[in-house]
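Shown here: the complex without one of its protein chains, the others still in place.
Chains here go by letter, A and B, matching the order in which they are written, and residues are numbered from 1 within each.
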Amino acid sequence: MELFNELLLGFSVALTPANLFYGFLGVLLGTVIGVLPGLGPVATISILLPVTFALPAPAALIMLAGIYYGAQYGGSTTAILVNLPGESSSVVTAIDGYQMARKGQAGLALATAALCSFIAGTLATLVIAVAAPALAEVALDFGPADYFSLMLFGLVAAVILAHGSIVKAVGMILVGILLGTIGIDANTSLERYTFGVPAFGDGIDFAVIAMGMFGIGETISNLEQKEGGRSFVKEVRGLWPSWADIKRFLGPALRGTALGGCLGLLPGGGPVLASFSTYALEKKLSKKPGEFGHGALEGVAGPEAANNAAAQTAFIPMLTLGLPSSAVMALMIGALMMQGLSPGPQLMNQRPDLFWGLIASMWLGNLMLVVLNLPLIGIWVKLLSVPYRMLYPAIMLFCCIGVYSINNNALDVVLAAVFGGFGYMMKRLHCEPAPLLLGFILGPMIEETLRRALLISHGDPMVFVERPISLSFLVLTFLLLIVLVAPMIRMTRERAFEEGAD
Amino acid sequence: MDIRISSDFLTGLLFCGLGAIAIIIGSDYPIGTAARMGAGYFPLLVSSGLILLGGVLIVRSSLTETQEVGAIDIRPLALLIGSILLFGLLIEDWGFPVAGLAVVIGARIAGRQYKPLETILLAVGLVGFCLVLFSYGLGLHLPATHLW
Partner (left out) sequence: MNAAVTFTRRAGLALLAGATLAAALPAQAQAQSDYPNQPITVIVPFAPGGASDFAARLLQPRLSEILGQQIVVENRDGAAGNVGMDLAARAKPDGYTLFLGNVGTVSINPYIFSSLRVKPLEDFTPISIVADTPGLMIANPKFPPNNVKELVEYVKARPGQVNFASPGTGSVNRLEMEAFRREAGLDMIHVPYKGGAGPAAADVMGGHVSLMFVTISSGINHVKGGRLKALGVSTKERVPQLPDVPTMTEQGFPKSVSSSWQGLLAPAGTPQPIIDKLHKAVVEAMKDPTIKARMAESGVIAVSSPSPTDFKAYIQADADKWSGIIKEIGAKAD
């Protein structure tokens, strides 16, 4: 009953016409900027954050939450439509979403993404309302050794993403990890592989590699194909999911929500880990794993639900402890500080209107996202029927603007071009870009946590098996390896056959 | 251009090459110990793994028959990448409108159906649209072009 009253208080704050308007404006602005390739939630919020400083606290937070969800969904939109994952957690969406779009199912993919995000957002918001403080404690229990084992598990799971050769997938992961070491080493301040360029100090931006390897590389191979006036997609089929589709995506959406909700609590790679571990899970559970990578609905539903649930529960450590678990949350804390508020347990007690208002507005943000984006799907899909010769120059221009705008740095655009060439080359060598990107995202965290865990234990490697959380993940990793390796021997013969026919 | 070499072999060569380059550049990064890893420890570990995998691919390609790389069309590859590079080189000194026109026109030339009039109209339209929406509308910082 208390919860009901608190939620009521929250909605009474969030549901004023002005706040609803700011929420809507946030979702709209977030979607528009988020659709620009390369500008994910962090960049979008950075650009729009100063706008909110002039607003009263509840309106500012509601607008920011709207921007966050809008930008995140904008990233998925481009991932599905033109194979450009706007942010790290939509890399996985691009794999099957884009294949669906090529088959004329862009509308279905977008609607599935929006609906699954909404389901996940609603459930995760409820979890925050009910159990935020208790869950925050769990997040604190995770030490560096536990993170390391979790990330290791994530990397091994990344291999499942590939539908081709496992050796090549592992190689691409390692190339990604190597790319991730570029920049200033956090432990020693030594510059690694920066060639003395200050802009390389923070490493290469994720979006630069993603735009190059996915967007530019894909466009080159599309241009190569001889059939001239071919339009981009086959005939467009039903925009809306049928009952059969809904039944098909409900299971993955719920599993994705559960997995994403848990992983979102952890700092760093929450949404990314969530989206691809869900993909791996669905591929393993599926009766037709062969469909994955060629436009499986489950491959869009699960990861989209997972990354939205994770995006939601990432608020928990920030709201209850005042600890930012990601760059986006650090920005949110900054926004709160500009309003003269510091998040943490005090906020919950001293300003319950804000705390519950924020929770209510999270849900409203999710609702507005669906309300705004479902009608837009028709327009997006129409865009795809534009002749490809008009479409791809526009995509290239948007890529350039997006990549340039991340840091206002022309060097990023040059690098994206280089990665475009690299991406095309790897495609021709039958190496997939997704494992590389995941290695690139997880690599730095693996190194960081490995070194930190061993520093803390004073060099004793037993720390990884003595801690129960860490040990459980190591056991899971080992089991996963067995699952992966066992069919490999059998597959070696089949693969020669399969590749020959490809 | 038709490349009649096994794709596995080339991938293996590439992995070995990347690993070797990383080790050579990183050769003066301190390795440290497991308890106090230096900046070079982790990259060395990863690069060695990459070289090992590359070796596996090379050996495998000589044992079993694998697919060839096949034909590569140089025109879209070179021109598309060239036009994006051009954008990067032009944006700071010449401003967004010039760089934007360059990338759209370059991208169109990279394709097979280059029609001058359509290309110019498309380029001007797209650049104008982006200026209005992103630069004026959303306040993104896109350098202006000065013609004087």
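In this text, contacts are C-beta pairs under 8 Å (C-beta built on N, C-alpha and C of every residue); 3 or more make two chains touch, one makes a residue touch a chain.
In this text the structure is predicted, and so the values were computed from the model without any measurement.
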{"item": "Candidate in contact with the missing chain, chosen from A:Pro198, A:Pro375 or A:Pro468", "value": "A:Pro198"}
{"item": "Omitted-chain contact residue, chosen from A:Met338, A:Met390, A:Val418 or A:Leu476", "value": "A:Met338"}
{"item": "Those residues of chain A which, in the complete complex, touch the missing chain", "value": "21-22, 25, 46, 48-55, 63, 139-144, 184-191, 194, 196, 198-199, 201-202, 267, 317, 321-325, 327, 330-335, 337-338, 340, 342, 344-346, 407-408, 448, 452, 455-456, 458"}
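Here is the rule we go by: only the chains that are shown with their structure count from here on.
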{"item": "Residues of chain A defined as touching chain B within the complex", "value": "29, 32-33, 36, 47, 165, 167-168, 170-171, 174-175, 177-178, 181, 185, 187-188, 190, 192-193, 216, 219-220, 223-224, 228-229, 389-390, 392-394, 396-401, 404-405, 408, 410-414, 416-418, 420-421, 424, 428-431, 443, 447, 450-451, 454-455, 458-459, 461, 496, 499-500, 502"}
{"item": "Chain B - residues contacting chain A, complex", "value": "7-8, 10-11, 14-15, 18-19, 22, 25-26, 29-30, 33-39, 41-43, 46-47, 49-50, 53-54, 56-57, 60, 64-67, 69-70, 72-73, 76-77, 80-81, 83-85, 87-89, 91-92, 96, 99-100, 103-104, 107-108, 110-113, 122-123, 126-127, 130, 133-134, 138-142"}
